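In this view, the complex is presented without one of its protein chains, the others remaining in place.
Per-chain residue numbering starts at 1, and chain names A and B are given in the order in which the chains are listed.
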Amino acid sequence: MQTVEPVLACAPLPNVKEQGRFSPYTNNGGTVIAVAGKDFCVIAGDTRMSEGYSITSRNVSKVIQLTSKCVLASSGMQADIATLHKLLLIRLEQYKHQNGREMSTTSIAQLLGNTLYGKRFFPYYTFNVLGGVDDKGVGCAYSYDAVGSFERTPYSSSGTGQQLVQPLLDNQVAKKHQPNVLKVDVSAKEVEEFVRDAMTSAGERDIYTGDHVEVKTVTANGVVHQRFDLKFD
Amino acid sequence: MFRSDYDSDISIWSPQGRIHQIEYAMEAVKQGSASVGLKSKTHAVVAAVKRASSELGSNQQKVFRIDDHLAISMSGLTADGRVLTKYLRNECLNHKFVYEQPMPVSKLVVQLADKSQVHTQQSGRRPYGVGLLVIGYDENGPHLYETSPSGNYYDYKAQAIGNRFQSARTYLEKTYETFDDATPEELIRHSLLALRETVQTSSSSSSSTPNEGITSKNAVVAIVGRDQKLTIYENEELIPFLAGIETSGAAAGENTATSMEE
Partner (left out) sequence: MDSSYGLDLNKPLYDGRYSWFDHSKFGGTVYEPKPNDPSTRTTDPIVTGTSVLAVKYKGGVAIAADTLLSYGSLARFRDIRRIHKLNEHTIIGSSGEYSDFQYITRMLDDVVTDNHIADNNLQPMDPKSIFSYLSRVMYQRRNKQDPLYNNIVVAGYRNGESFLGSVDLLGTHYQDDHIATGFGDHIARPLLRNAYKPDLTKEEAVKLLEKCLTVLFYRDARAYYRVQICTIGEDGVNIAEPQVLQTDWSVGNVTYGYDGRRTALPQA
């Protein structure tokens, strides 16, 4: 009878055990978008939470309503996002106690920038888009980096699907590379549909984006919430 | 008041087993305009008289929102009361941050009483000169508490503190049995009627400013309860509740003008 050498089922383990080093950061993935219109803003985010190649949960919200005129969406590390959101809600409540009214969206934009910069040397691993209507009732969106640099923009996206979604926004919202196309005012309904399509596209190609989308539309009259399904795979 | 050999420090007992400084602080509560609180099975209400230093000045703030489910009305030194307001608001926010649940009313009141107690035992400190009526609604239903400078706190069905509180308390003692099943509107009305007992009538007034009883200008009401976030009624918002109360400002009571400012 012929004998065969046993073969190891996996590659041999490294002989020297690596000194484990704790990393305080992880990226739980996800895509967020904000598109401002004339008198409204649409803010969206998916609800998938991942850890490496595992989907840990299909229903974790990234989008939070801060005031009746302002919504924040954040991707990145879930623990940091949750902490940042809670902290902002507290700061806004304190502002309400002191001033007897809600903080304006423009002020919240600055507050978020300061809050992020406050942890400049141990940053919140969060990528934020902020949207709403300002004091004049004009739709606005803000884009941030993790340490608090920010700018007001007509539209913005962040997260693992940013590379897929941002060119789409450039082309369809800002009409970039379409020299013969005029920019016209679009309705909130049209923007909602477009944002939904953009999230669906991200869900097609980005493994960290999927499950559901939460879409919040802000107008001077308040916030309307919608929810759609994305791919479940 | 009487002077005593044993009343100059918070950490000195009198031979009778009393600490005079604490009792003096309790007197400060009575100098402030009255606050009234009462509750039904589902709601809790506080009301207060807002004094004005003169015709030209605004009325003081008496009722403070602590959270969506909590409010206080203060009698005594308003400046001390504002410090406590800040503390209470902070505790509520901290609790929400850590437990993702609104602060239970009883827990908050115990913490506040413990804080007040510290100021009755450490030398070099002065007790808070303010009494609070705390209303709130939580898992266990509506609540009404009184806290005092001594660090004592009491759970009540109905209670009044501040200037001429005894008149309001008499009203509450006469009517409290109907409170349990009262509607929110009825509770507010009772609170204003009780409050009316604490202000003098214009006919018997000897103070510099004639007193016009309870009006939409000098009263404030806060209510919280089941399915109702804290709501504060002031000025015009108060007018519907004052129908029939404003005009008949004939409160039974003697003529004691208090000139002491809060």
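One rule holds in what follows: a residue touches a chain if its C-beta (ideal position, glycine included) is under 8 Å from a C-beta of that chain, and two chains touch if they have at least 3 such contacts.
Just so it is clear, the structure is predicted and the values come from calculations on it, not from any experiment.
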Subject >> Sole contact to the chain not displayed, among A:59, A:171 or A:187 >> reply: A:59
Original post:
Which residue among B:56, B:98 or B:243 touches the omitted chain?
Top reply: B:98
Original post:
Pick from A:51, A:135, A:151 or A:170: which residue touches the chain that isn't shown?
Top reply: A:51
Subject >> Absent chain, residues of chain A that touch it >> reply: 1-9, 12-13, 15-17, 19-22, 24-26, 28, 49, 51, 54, 56-60, 77-79, 82-83, 122
Subject >> Contacts of chain B with the absent chain, listed as residue ranges >> reply: 97-101, 104, 106-107, 110, 139-140
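Methods note: only the chains that are shown with their structure count from here on.
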Original post:
What whole-Å value do you get for the distance between chain A and chain B if each is reduced to the mean of its CA atoms?
Top reply: 46
**OP:** Please give the residue numbers of chain A that touch chain B in the complex, ascending.
**Re:** 86-87, 90, 93-94, 97
Subject >> For the chain B and chain A complex, residues of the former touching the latter >> reply: 65, 89, 93, 96-97
